[in-house]
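Shown here: the complex without one of its protein chains, the others still in place.
The block that comes next holds chain A.
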C-alpha cells in the first residue's frame, strides 16, 4: 500500500460510502454541542420527528453566552438565558453522553472540556458547530467545525456529507527560543501563508519543534489552523499524546488500553507520504508575535513596526491595510512596543488551559498591573482548570497584581456575554480573532501569547517578553 498521510488514515477509516464525484458519508465519533449553533438543529429534528442516531456521541456544555462573574445572579441577559435553557431542554429531551450545565464544576469551553475529560481521543472524527473544533486535531484526530445544518445532519445520521480536502504539511524544525510559544508559532505560520493559505487543505503540523510541544501547545496550534483557512489541523500521535490521555474519565479502560495505544501509534504520516503542499519554518526564526491589524495574517514580531500601506503595491491589500490602520487607530511605522493597551484578556479556547495560566503567572508574579490598564481579565477554560489553578495559587498571583479572576467560558474572545471592549478600547488578547468588532463594536484587538499579554498588562504597552524582567 502506498505511503499514507495521517489525514489519509483518519479519513479512510471513517468513510461509510462514496459517490462518483468523491462526496462521502463520513462517520463521526464525537459530536460536541453548545448553545449557540444547536437550537435550530434540534428544532429541525423535532419538526421532522427524528431522534439522535447515537446520543452517546454527544458531549455538551454551554460556553459562549455564560457570564464570567456573579454566577449567583444567574444569566441576566434574557435572550442569552433563553439560549442556554434551550440547550438544557434539548439535551434533556434527546440525551447525551455527558452534559455539563451552567455552573457545573466541569463546565467550560467545549474545546477545553472535551480533551480534559478524555472525550477527545486519538483517531476520532470530531465535529462541533464551532470553527475552533480544529483544536482537537492535536490528538491525532480529524476534527473540524461545521454549520448548524450539519449539526442537525450529524445528530440524525452520525455522518457528515464531505469531500476529502488536500493535505498540507507545515513543518517547524529546531528549538523554540525562551518566551516563544505555540501561539507565536501559529501566528508566524498565518503570517507566512495568510488567512486563506490553508483553504481547501487539512494541515498536519510536524517537525521537531512541534514534537517538542506539550498537548496544551499542540491544541493552541491546531486551534488556529482555521485562522489559516484550514478547517482541520492535526498533529501525529506520540508518547506525549498517550501520556496526556491516560487516566482521563472517558479514556479507554484498563482492558482496552493496550489495544487502543497500539492503534494510536499508527496515527502518524508514513515515511514517504506525499502532501499536496509543504511549508517549512525554522523555530529559531520565530519571535514573539503581535497582530497589528484586523486579520490574523496582519501580524509582526514584537520588535517590528506597523507597516506602511504606501509601500504595498497590490491594490486590494493596500486598501485593507489602510482600512485596518484606520480601524485600529494606528499610524504607519509605529514600533509595536510603543502601542499602549487599555485592557488585557487571557482566556479563550486558544489559550486558557492550565499551562497558559502558569505561563502568564510566571511573568506576573510579584508585579502589578500598570495604572493605565483599565482591566485585566483572566478567564480559565473550564471549571477544572480554574480549580487546578487555584490549587497552585495562580489566582493569588493574578489578584495580587490587580487582575480579575473570573469564572470559565468563552468570554471576551467573541463578547457574546457581558465581557466586551468599548468602542476605541485597545486590548492585548490571547484569543484567536482580531476581526473588526470581534471583542465588541469598535474594539481593537491585538493577538498575542499569554506571556506577552501578561507582560503588556504590567508594562501598559507591548514589550518583548524575552527581555522583560
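In the analysis below, a residue touches a chain if its C-beta (ideal position, glycine included) is under 8 Å from a C-beta of that chain, and two chains touch if they have at least 3 such contacts; residues count from 1.
As a convention for this text, contacts and distances are computed from a predicted model.
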Item to check | Choices "ATP-binding cassette domain-containing protein", "FtsX-like permease family protein", "Urease accessory protein UreG" or "3-isopropylmalate dehydratase small subunit" - which one is the UniProt name of the chain not shown | outcome: "3-isopropylmalate dehydratase small subunit"
Checklist entry - Which residue among A:158, A:382 or A:411 touches the omitted chain? => result A:158
Item to check | Contact residue for the chain not shown (choose from A:123, A:381 or A:450) | outcome: A:123
Checklist entry - Which residue among A:145, A:179, A:288 or A:383 touches the omitted chain? => result A:145
Checklist outcome for this item: Residue list for chain A contacting the dropped chain reads 14, 16-17, 19-23, 25, 27, 29, 36-37, 39-40, 43, 48, 50, 53-54, 56, 64-65, 77, 79-80, 82-83, 86, 97, 121, 123-124, 129-131, 133, 144-150, 152-153, 156-159, 161, 163, 165, 195-196, 199-200, 226, 229-231, 250-253, 256, 259-260, 263, 295, 316-317, 319-320, 323, 414-416, 433, 435-438, 441
